[in-house]
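With one protein chain withheld, the remaining protein chains of the complex are depicted in position.
Each chain gets a letter, A, B and C, in the order it is written, and its residues are counted from 1.
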Amino acid sequence: MTKSRVEAFTDGVIAILITILVLDLHAPTATSWAALGELGEPFFAYVVSFIAIAIYWNNHHHLYQTVKKINGAVLWANTALLFWLSLLPFATAWVGEHLTAFLPELVYAVISLMCGLTYNLLNRCLVSVNGPQSSVAVISRHDRKRWLSLLIYLIGCILTLLWPLAGLGASLVVSVLWFIPNQRVEQEFK
Amino acid sequence: MTKSRVEAFTDGVIAILITILVLDLHAPTATSWAALGELGEPFFAYVVSFIAIAIYWNNHHHLYQTVKKINGAVLWANTALLFWLSLLPFATAWVGEHLTAFLPELVYAVISLMCGLTYNLLNRCLVSVNGPQSSVAVISRHDRKRWLSLLIYLIGCILTLLWPLAGLGASLVVSVLWFIPNQRVEQEFK
Amino acid sequence: MTKSRVEAFTDGVIAILITILVLDLHAPTATSWAALGELGEPFFAYVVSFIAIAIYWNNHHHLYQTVKKINGAVLWANTALLFWLSLLPFATAWVGEHLTAFLPELVYAVISLMCGLTYNLLNRCLVSVNGPQSSVAVISRHDRKRWLSLLIYLIGCILTLLWPLAGLGASLVVSVLWFIPNQRVEQEFK
Partner (left out) sequence: MTKSRVEAFTDGVIAILITILVLDLHAPTATSWAALGELGEPFFAYVVSFIAIAIYWNNHHHLYQTVKKINGAVLWANTALLFWLSLLPFATAWVGEHLTAFLPELVYAVISLMCGLTYNLLNRCLVSVNGPQSSVAVISRHDRKRWLSLLIYLIGCILTLLWPLAGLGASLVVSVLWFIPNQRVEQEFK
């Protein structure tokens, strides 16, 4: 099975997801600074989600670079990742309207956690099909960032009970963590 | 004629279809569990359609892998499939708002059936242009799943008269049936 | 300059245009046959535009197959074609709500005419850069269908004064004309 069409399809879906985020940034009816200011909270949620999706694309790009083989399980793990990513525009629109409300932030944090879990599942499927000696397996072996991300998302879910903004906050912290792509991948390809 | 641009265009349309489904999942105005609960039915319809479209992409991917030649008839059968798939977001939005109403479920079931029929038509056109000795012909010969799917969609259409949910139900049953891609294709490419 | 990225960008834009057409097919609030029936006119406009855009993609696909070189003029003619195609979802939404009104049909007909004109411009630019001995020049030389299409669009514009439906009608007639792709192209590539 060829990986190029999976990459192309994933690129397509992620490109559309990152772009339709902006559809929930409605143009104000007035033209005052106050009207623009009301967009502050939706805009903050927009920026957080834009960066999160960009990082998933970036990591997906790096992950597949090292991949030789894919199979049906990889295809389904990839689809599961896309499913949870596809819910981010919905969660972003909701949380952007209610930045300090518990439930929208919890939903955002849970969807973020599910994206992280399905990304890990995808990584595991790719390692499994390519074997323990493959590049993707070697690079993934000591990759603590993925487990740390899941932990941060989980803490974000729990913290929303006390401090709702922890939902978006957890996503931001993970983004900072992933901002620099895996050095091991880049070195492998030098 | 090259198949790669047809694949790319189909990937593009399917990627957009699967993504704009989420545009009908509107963020609630309130932030209560009750407000979130009201999204239960649209979300169920969303999941069913997401899986259905993902499976069409998956099968399309597998089908074209075995293909050597395409012609004008293939292009039009492919367009007909995309046309019926393009109506799924509309049907999903309607059925999601009225999960137990007869007419939305019937419309959903009929559109599902038409997607299945045009997929079969596309398969037949590909076999016809590649000849009876081609990989695509050999793999398609004993493929009873395609005919079973059409039967399930048809039964779904009829059952909506008694039990409206049969519309989405038929789509779910077919998805389970197709969840594992055709083993013959994978073996052929080992 | 490579033609592949122009093809990919054009495929992307056309795939999105053909897909967002469906966003104007709003799910009815009721679940009666009468409510569904009210979608008849928007649906008719949807089908006409879907076929028209599919044919533009199809012809664009065939046209570029024969092309060896592109330049800046080709890029701009291609962009002009995409600009006029991008207005079709707007015109389709308007005409679908007012199927027998003069102005929406005239606007639809004029946009159709502009799509046809810019497609001809693109064809001419491709012939010019590839030279009179190129495949694209040979195939284009006796291609009366392109001029006939422009004439039909123009007649459509004028006829809307007497019979508004001529706007969508002209598009349908041209679609029938183009349904079978240029035989010369297929023969050239046998």
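Operating definition for what follows: a residue touches a chain if its C-beta (ideal position, glycine included) is under 8 Å from a C-beta of that chain, and two chains touch if they have at least 3 such contacts.
Note that the structure is a prediction, hence the values are computed from the model and not measured.
> Which is it among A:F50, A:W76, A:F90 or A:Y108 that touches the chain not included here?
Considering all chains, including the one not shown, the answer is A:F50.
> List every residue of chain A that touches the chain not included in the displayed model.
Missing-chain contacts on chain A: residues 7-8, 11-12, 14-16, 18-23, 25-29, 31-33, 36, 47, 50, 54, 57-58, 61, 65, 179-181, 186, 189.
> In the whole complex, what residues of chain C lie against the chain that is missing from view?
1-2, 5-6, 8-9, 12-13, 16-17, 20, 23-24, 71-72, 75-76, 79, 82-83, 86-87, 89-90, 93-94, 97-98, 101-104, 107
Here, only the chains that are shown with their structure count from here on.
> What angle, rounded to the nearest 5°, describes the rotation that places the Cα atoms of chain A on chain B?
Fitting chain A to chain B on C-alpha positions yields an angle of 90 degrees.
> Could you put a whole-Å number on the gap between the CA centroids of chain A and chain C?
Taking the average C-alpha coordinate of chain A and of chain C, the gap between them is 37 Å.
> So the centre of each chain is just the mean of its C-alpha atoms; given that, what is the distance between chain B and chain C in Å?
That pair's centroid distance is 26 Å.
> At least two other chains touched by the same residue of chain B: list those residues.
If we look for residues of chain B contacting two or more partner chains, we find 8, 12, 15-16, 20, 23.
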